[in-house]
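As structure tokens, the structure follows; a few thoughts come after it.
A protein chain is absent from this complex, but the other protein chains hold their places.
Then we have chain A:
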């Protein structure tokens, strides 16, 4: 990587503003990213043609390479929405959080992470996490305080909460996959299709292999008789639909109203 002769991209204010805003948000869905890109062009280079998003990002990534960071694209585990985040390439710990959170708060995250990885569903209940409050390193934390800290993690998009249970946000998976696989090599689950880290997914009841929901959707698309790719047994779960950005927009799920988009970030 050092001193490579690969041609490096060029940064203009369009790219800089894009980077700044992506950093502010931490993680963005593809639709928002495209909008952001158009916004940056409008502000700094009105008459230029907007680059294809993939090329635009590859250009920026070639510049970011020497800083050991990159804009990474992933997919949400529950419904297959594409997301983008700026991630550390060289990290071997949860270093990005380290300056935002105190020692006991980081340890709370670590405890929650372990429960999530060990769980069957990929979710850890609030109760189970809070019961570990006494084991935390650093300053003593009360359960009430821990509840607030968990909310802070949700707000900063490291955790997702659903009905009192917590799982990893897509951003955390993008950012920490390498760390998680290195730290918990025996406990991690891997998707049989894409071979990436799996937190939530479906599993074959016969042979136990697992697949992400979006991977299931793609693999069994328009297949009337879905069968396990490993043991060929009948696949017993409901097959989700493949994510279709056009359909999303039609149904009005993505709000075009700027104000509500802003408040959604919190």
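Operating definition for what follows: a contact is a pair of C-beta atoms (placed from the backbone, for glycine too) under 8 Å apart; a residue touches a chain by one contact, two chains touch by 3 or more; residues count from 1.
Note that contacts and distances are computed from a predicted model.
Novice: According to UniProt, what is the chain that's been left out of this complex called? Choose from "Large ribosomal subunit protein uL22m", "Serine/threonine-protein phosphatase 2A 55 kDa regulatory subunit B", "MAGE family member F1" or "Cytochrome c oxidase subunit 5A, mitochondrial".
Specialist: From the choices "Large ribosomal subunit protein uL22m", "Serine/threonine-protein phosphatase 2A 55 kDa regulatory subunit B", "MAGE family member F1" or "Cytochrome c oxidase subunit 5A, mitochondrial", the unshown chain carries the UniProt name "MAGE family member F1".
Novice: Specify the residue from the set A:36, A:57 or A:228 that touches the hidden chain.
Specialist: A:36
Novice: Given that one chain is not shown, which residue among A:69, A:124, A:211 or A:228 touches it?
Specialist: Of the candidates A:69, A:124, A:211 or A:228, A:69 is in touch with the missing chain.
Novice: Which is it among A:55, A:100 or A:244 that touches the chain not included here?
Specialist: A:100
Novice: When the complex is taken as a whole, what residues of chain A touch the one chain not shown?
Specialist: 2-3, 8, 11, 13, 16-17, 19-21, 23-26, 32, 35-36, 39, 42-44, 63-64, 66-69, 88, 90, 93, 95-96, 99-100, 258, 261-262, 265-266
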